[in-house]
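With one protein chain withheld, the remaining protein chains of the complex are depicted in position.
On to subunit A.
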């Protein structure tokens, strides 16, 4: 831990489904000083290629918000959104890739797929956040992040709009910390300093 005051974390992956939007908006608002970190948001949503989610997130932060294109470079200080109807993978620390293969947990994008891929690439330099949702997606992925030495955050199921998803992760692995949805942003802000 002799890294001075530079955070060891270089990427934060955030997964959410039903009832997660509020927390996501609070998180992106809170972390806008974290210009050395890349953020990835994976949420379950419809297929349509509209830009509502990108616009909403952009309105809350100074950081660049964009939907990932195939083979896009991973840059710090940017919030990347997994595009609808594709799984989002990481080739290495510098490049995303997309994959249109079978749905996982009835979902494409699947949170598990991105979490596992990011854990393989970033190991202990990764933070995983799993939010409200009615689906088991993300639990295995969060465990992958923990097993690879990364930091894991689950939203408090009792007060989440839909507690099922974070609860699945808590049952499966020892998460680093369980937080109220509205506190995750502030916590990340400190963690990433």
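In this text, a contact is a pair of C-beta atoms (placed from the backbone, for glycine too) under 8 Å apart; a residue touches a chain by one contact, two chains touch by 3 or more; residues count from 1.
Going forward, contacts and distances are computed from a predicted model.
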Exercise. Name the absent chain as its UniProt record does, using one of the following: "Anti-sigma-W factor RsiW", "MCP methyltransferase, CheR-type", "Cytochrome bc1 complex cytochrome b subunit" or "Sugar ABC transporter permease".
Key: "MCP methyltransferase, CheR-type"
Self-check item: Touch with the omitted chain, as defined above, among A:90, A:111 or A:160
Solution: A:90
Quiz prompt | Touch with the omitted chain, as defined above, among A:117, A:135 or A:156 | solution = A:117
Practice problem: Please pick, from A:20, A:144 or A:167, the residue that touches the omitted chain in the full complex. | Solution: A:144
Practice problem: Would you write out the residues of subunit A that touch the absent chain, in ascending order? | Solution: 49, 68-71, 83, 85-86, 89-91, 97-102, 113, 116-117, 119-120, 144, 147-148
